[in-house]
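A single protein chain has been omitted; all remaining protein chains appear in their positions.
Labels A, B and C are assigned to the chains in the order they are written; within every chain, residues are numbered from 1.
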Amino acid sequence: MLQYSEKVLELFTNPKNVGTMDGDDPHVGTGVIGSPECGDVMQLQILVDDQGVIQDAKFKTFGCGSAIASSSLATEWLKGKTLDEAMAIQNVHLAEELELPPVKKHCSVLAEDAIKAAIEDFQKKLEGRTDKAELHSPRCCEKLNDCEGCGSHGE
Amino acid sequence: MLQYSEKVLELFTNPKNVGTMDGDDPHVGTGVIGSPECGDVMQLQILVDDQGVIQDAKFKTFGCGSAIASSSLATEWLKGKTLDEAMAIQNVHLAEELELPPVKKHCSVLAEDAIKAAIEDFQKKLEGRTDKAELHSPRCCEKLNDCEGCGSHGE
Amino acid sequence: MKLPIYMDYNATTPVDPRVFEAMKPWFCEDFGNAASRSHVFGWKAETAVAESRETIANLLGASPQEIVFTSGATESDNLAIKGICEMYAPDGGHIITCMTEHKAVLDTCKYLETKGYEVTYLKPDTEGRVSAQQVADEIREDTVLVTLMLANNETGAVHPIAEIGKVVREYRARLHSHLFFHTDATQGISKIPFNVNEMAVDLLSFSSHKMYGPKGIGALYVRRRDPRVRLAIQTHGGGHERNMRSGTLNTPSIVGFAKACELAAAEMENNVAKLRHLRDHLEQGILQNVDYVKRNGHKTERLCNTANLSFGYIEGESLMLKLRDIAVSSGSACTSASLEPSFVLRAMDVPDILAHSSLRFSLGCYNDLAEIDYVVEKVATAVRELRELSPLYDMALRDNTTGDTDWAQAD
Partner (left out) sequence: MKLPIYMDYNATTPVDPRVFEAMKPWFCEDFGNAASRSHVFGWKAETAVAESRETIANLLGASPQEIVFTSGATESDNLAIKGICEMYAPDGGHIITCMTEHKAVLDTCKYLETKGYEVTYLKPDTEGRVSAQQVADEIREDTVLVTLMLANNETGAVHPIAEIGKVVREYRARLHSHLFFHTDATQGISKIPFNVNEMAVDLLSFSSHKMYGPKGIGALYVRRRDPRVRLAIQTHGGGHERNMRSGTLNTPSIVGFAKACELAAAEMENNVAKLRHLRDHLEQGILQNVDYVKRNGHKTERLCNTANLSFGYIEGESLMLKLRDIAVSSGSACTSASLEPSFVLRAMDVPDILAHSSLRFSLGCYNDLAEIDYVVEKVATAVRELRELSPLYDMALRDNTTGDTDWAQAD
């Protein structure tokens, strides 16, 4: 556990937009990213109106404080955005806003991926494709080598 | 330097019988034992009367506190003894009296050797032999291996 | 109640104020170098070291000459393992250890593998223990060292050291070989009564800062008789510590270490009873208030102060963040950037997801019941809140998979 920024702590303690929507609703797009074995799973859902504007967003996250804060922030940002605007959200924006330290960057990557997965899921539905939302392996799920400053040499 | 016994300290601080006699006097026997390189040289002299009784004894010693105390004690013990009695003085007697620790045993060996050398020197003169007293290497002058508790691994 | 509450005593302990008192004069006043043979400053230090050595030896049923001072258990482990291997099997040999040892043992063994030694890493059972039979099965003619810890730092699981010691002795006699038994007793030594002869160990590592003594000082017990154990020197220098470990002796810390051992000997029984009571109270309290909790490590053959629990469907680091005013540690390694969960839990076949969900509570003699109650309450709330956030919890309930795990039950 690292020393978290104020912003992460605030969003972790009082997360916004926690919840689940009906994944079968054609207006809902669902992205689930991560793997439990790696310690992070993010589920992010968007409710899109007929104008392609995101009316609502919800998340549930299994993961560290930064992961929870990143997903909460992502849902906040999504609300009111068009899908194109939503696609433009990048992990660096989230990381900067939350002042994530380098070792926590992957949490923002995860959130970006979850946004994209949710939009993709929504678009598939729109196009009549029927494959279900499934767990995506996150891009960042590689063993990091740089263990300088790592706590595993605990005691 | 070791922690010395009371007896060694007393004899070191107030040594008895310090001095030199005339080595050419036929009544005087001189023993010189040790080597400066090894850190100990004892010079022990006896004045023997015509009855073969030691009337006086003197020493000078270059060496540690135990060496000085051993030689001083030896001179004390010699006075009034016959040569045969003097020959019977052994290093263990000196070591016991002075409570020498094991690493200092060689000081008492040195003193015993010095007694014997002085008597021998006197007897040579008596027998008319003319070779001069010379420096004998002491029996104990070997490198000790047991360095347990040695201070050379100083700092 | 003072916050934050420290419950990470397996990581390190505070120095007992009585230990600190004992150390105090040795910094500024009686500061001599124990190797200074020529004056009273040195003699005083030397005497203090000798007395300390005796106190420390007494705690183990050892003799003072069998205690070698080191800078801590890491150095002790290195000295024991490399010291034995290089002395008795300079051209390579076989070592038996366990997958859940401390890194100081494992990394040393891995190093020796690069030097031509073969290492068998025993796999513990799901409760974290190895059996004497497992050891017996692996001993070979060229086995030179069995190194197994007394108690595991993460789970508290205690190995059957006495039985293993007996096995090693038997094989040594039967094979007429140089075969030695080392135990890293760092976590156990102040919580489990220990006698090196009854346990039949030949070498034993431990560290002062895990038992209310100062950091930076530890010891290696090295048997002198039946058999006499020799070690290849690891730290060369003036030849201190019977040539097994050179360097100026750290008098204040040695005195403090000895005081800690003296107190451990005198107070172990009471402390153990108290710690077990507190730990059980904590564990039962949590199990009564939280479902889907798994206990890691053996239920009874376990350190009296340690509870390692996995909380299903939530991640350990976020749980710790909820418990910010309680100092515990997590089986989720490193930072969550490293995706490696605890290798100890993994070796016990704890699924990675449960390893990521684990917390280690390790109690100490300064904890009390009020703190335990506070922690139980806090943990229950935190778990509830995080499960509300957890997609995995939803999925498990939906897919009805909660029954797949063998959750612990309150007694």
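Methods note: contacts are C-beta pairs under 8 Å (C-beta built on N, C-alpha and C of every residue); 3 or more make two chains touch, one makes a residue touch a chain.
Fair warning: this is a prediction, and the values are worked out from it, not measured in the lab.
Only one residue from C:63, C:131, C:248 or C:381 touches the chain missing from this view: C:248. Checked against the full complex, the candidates C:55, C:329, C:342 or C:390 give a single residue touching the omitted chain, namely C:329. If you put the hidden chain back, the residue from C:77, C:315 or C:352 that touches it is C:77. Considering the complete assembly, chain B touches the hidden chain via residues 1-2, 4, 9, 12, 15, 18, 20, 32, 36-43, 60-68, 103-107, 141-144, 147, 150-155. Residue positions on chain C in contact with the hidden chain: 4, 6, 8, 11-17, 20, 23, 27-29, 31-33, 35-42, 70-75, 77-78, 102-104, 107-108, 110-111, 207, 209, 214-217, 233-239, 246-253, 317, 320, 326-330, 334-335, in rising order.
As a convention for this text, only the chains that are shown with their structure count from here on.
Annotation: 93 Å between the Cα-based centres of chain A and chain B. The geometric centre of chain A is 39 Å away from that of chain C, both derived from CA atoms.
Those residues of chain B in touch with two or more other chains do not exist in this structure. Contacts with at least two other chains are made by no residue of chain C.
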